[in-house]
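Showing just some of the chains, left in place.
First chain written, first letter: the chains are A, B and C, and each begins at residue 1.
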Amino acid sequence: MRRIGIVTSGGDAPGMNAAIRAIARLAAWSGMEVIGFERGWSGVIRNEYVLLEPRAVSGILHLGGTILKTSRCPEFKTREGVEKAARSIAEDDLDALIVIGGDGSIRGAHELSKLTDAAIIALPASIDNDVYGTDETIGFDTAVNTALTEINKIRDTAVSLERTFIVEVMGRNRGFLASEIGLTAGAEVILVPEIPYNEEVILERLRRDAAKGKRSSIIVIAEGVGKTRELAEAIERKVGVEVRISILGYVQRGGSPTARSRHLASVFAEKAIELLLDGERSRVVGIQGGRITSVSLAEACSNQKPLNLEILKLAEKLAI
Amino acid sequence: MRRIGIVTSGGDAPGMNAAIRAIARLAAWSGMEVIGFERGWSGVIRNEYVLLEPRAVSGILHLGGTILKTSRCPEFKTREGVEKAARSIAEDDLDALIVIGGDGSIRGAHELSKLTDAAIIALPASIDNDVYGTDETIGFDTAVNTALTEINKIRDTAVSLERTFIVEVMGRNRGFLASEIGLTAGAEVILVPEIPYNEEVILERLRRDAAKGKRSSIIVIAEGVGKTRELAEAIERKVGVEVRISILGYVQRGGSPTARSRHLASVFAEKAIELLLDGERSRVVGIQGGRITSVSLAEACSNQKPLNLEILKLAEKLAI
Amino acid sequence: MRRIGIVTSGGDAPGMNAAIRAIARLAAWSGMEVIGFERGWSGVIRNEYVLLEPRAVSGILHLGGTILKTSRCPEFKTREGVEKAARSIAEDDLDALIVIGGDGSIRGAHELSKLTDAAIIALPASIDNDVYGTDETIGFDTAVNTALTEINKIRDTAVSLERTFIVEVMGRNRGFLASEIGLTAGAEVILVPEIPYNEEVILERLRRDAAKGKRSSIIVIAEGVGKTRELAEAIERKVGVEVRISILGYVQRGGSPTARSRHLASVFAEKAIELLLDGERSRVVGIQGGRITSVSLAEACSNQKPLNLEILKLAEKLAI
């Protein structure tokens, strides 16, 4: 291992910079030279990169986003795109590429690993937490906390105006964010894509709350459920309480990473370098049961991480 | 002055609780008894209130929302509604009512003042800052700072993904929030209801920026402009850059009041009590040129506060 | 199990209210009545309590501190004190007492469990994280994040004035806070009570940094090391750089609990109720390797939780 590359790909997540910093510095301790591709896979394909010396990653630990920038890169979804990326790796004489990103990026990493001799190691970084092989991704904890701060503010108005608020959080296919936010914000109702939408159950719950004199509720819904407006109208019409919608949106992606997101970035980076030194070739780093582990890229891509439904049951009991 | 009432009305604003606390305590120093009507005008109409002794308002200074709750009250827009409110004031033997709220609440206060002998004093509290007779309302500074925090987070993604973000802020009719947020967030474009929407000018600006290599922009738009989605599509189609929309929404209403919102709440409350002791009957408290002043309810209701267009010109120059 | 008590004891920790809420509500689901003793052990001794019905714990999930209040109670360190507490439990006809607190509180719980037939279950809540049997206590994650926010601000001045800052964090006996804060804040030096203080090593490190042109450093030191001022003087005198001291202090105890602190509070509470329903009598709830578990009070009191020294090694490598 003399020369390795880093790429941040897909949506940005808080802690990506902490991971870049950790990789660049730990690799330097092992005598490796590190380059950083710019703008995600697109930068790998076009072979656009910067040198990442240890001092070049100063002052970025606490910053959201990624100094390497990222992009959605349709070209990398084609065979030609992946081949071009493999060619860049060969041209740059890289022994390994470390991919920092979410579910889609890891699938890309898997495809690339089939066409290159370089080791490909993925670090799961995504606010969605939807990566198989790790209990938590870099950035997830930050996004949950950001949403809590927002909901704290929304609750001021919900309580003062005695309104029901539907708070739509990110999560196109998975409910990890919605369920964790819902539990920790004390939401009365939590809706995730994994559980079929049943309007009548929700309305019944809200009617019971209203009957008990509860005058303001928070409903947390993953965007992937796709029923935000429909539900708002149903509640107003059938329960007779006023509803407001708040879509948290891109705010959830940003902000300074929490301690936990920075911690994961640091120990994941350490593990990635270890795997490289051990001669591993295509792994996804992760944390499982409190231990830093890894699974193969193939395994990560062929399995779906289950949602912990116990969280939802507990949240429901807690929001009496 | 032996007995006075307080009501918080319309949309909630951070600092309303600071104002309630200040009035309750300063009134007590002058030997007045204070009651707080609940749920805005609706509580006045139904004569629902709580006693506000000095210790009853402990621990609320830093809370968003309003402990007296608020509501939109269509009944108060009718002659009958206002008469009922006047009757409550008489029944409760109130010498004065202090109304804490925005533009609409002050209009309500004005109507009420015509039908009651009690003094009616208004304290402008609104995130919209659209009250004539005061340079700034309680809550405005908090809402601007909340929006800045949000935009800081959005900028992480804007820069990392090199996208243009349209950030829609509150302001149905007026651009006070949008212009102040735009200036202090360093927005490239600021759109307010007071200035006719001119798409071509905006696109030209963005084209120039793109030509200079500027790859991410923030556009702040007041919701009242009503062109958010239209503009996003126009930019994508005609400038050829990717656009994302973020609607800040109700988050702007909430949160712990800033020092400035708390300060205004305190000195406005002091002025209100002074006006009452001076025998004034229908005034709106305000700050003008750094001095705490007041105008008559009639004057506040028959004038429109001008938007400072210099702010927009300065903002444009600063976002080169 | 028909009737149980809750007490929060020792220093307050963010998430104690989340734990109170979760216990009160989950116990109600199992048909238990719940009372909350006020002011820690002192309230148990004097048998001062309030009834905690499910709706009585509304609106407290996001609040720092503890609505039950807490205190240091020297009387409870005597045999008489513990006996009085046991008598209160008998008088109140309690089947169980749930103790929410840190290391000292758990020792107290253990003593009490020897003198009462009621089940005693402890929930570890402490910003210090120094409880055996759990990887993490309620409140620890919040305190770490609070410190990060502070250090972010201090770094502005450190960088602008090119100063070295010594940041003293809490931790009289243990370095859990200091090591986690140091790692995630990117501190150049981390000093914990578990490792003998070696001034020369620190000075050598700072000299090397200065020689490399690094002009501002952050040193995180646990208060228990007791060398804050001594070190500042040594650096100024022997390395020749200006040093400033910042003692974070009580700020670390407060604030709205993070998602993780709230999450732990919720699942710890769930486990506590489960243990009670299973007939367990004297346990400390915890999280170990990602699983919610428990150890006996005796075991928790006779073992010391080890500090993960790997964190310090990693932090040192990362702060090149």
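Basically, contacts are C-beta pairs under 8 Å (C-beta built on N, C-alpha and C of every residue); 3 or more make two chains touch, one makes a residue touch a chain.
As the structure is a prediction and not an experimental result, all values here were calculated from the model.
> Total copy count of the complex, if 3 are in place?
Taking the entire complex into account, the copy number is 4.
Operating definition for what follows: only the chains that are shown with their structure count from here on.
> For subunit A and subunit C, which third chains touch each of them?
In this structure, no chain contacts subunit C and also subunit A.
> So how far apart, in whole Å, are subunit A and subunit C when each is placed at the average of its C-alpha atoms?
Here the centre of subunit C sits 28 Å away from the centre of subunit A.
> Could you work out how far the Cα centre of subunit A sits from that of subunit B, in whole Å?
36
> Provide the C-alpha centroid distance between subunit B and subunit C, rounded to the nearest whole angstrom.
Here the centre of subunit C sits 40 Å away from the centre of subunit B.
> In subunit B, which residues are in touch with two or more of the other chains?
none
> Any idea which subunit C residues touch subunit A in the complex?
21-22, 25-26, 28-29, 54-55, 59, 61-62, 135, 141, 144-145, 148, 152, 155, 159, 180-181, 183-186, 212, 256, 258-260, 262-263, 266-267, 270, 288-291, 314, 317-318, 320
> With touch defined as at the start, can you tell me which subunit B residues reach subunit A in the complex?
Going through subunit B, the ones touching subunit A are 8, 11-12, 14, 16, 39, 63-66, 69-72, 146, 150, 152-157, 159-162, 165, 244-247, 249-251, 253-255.
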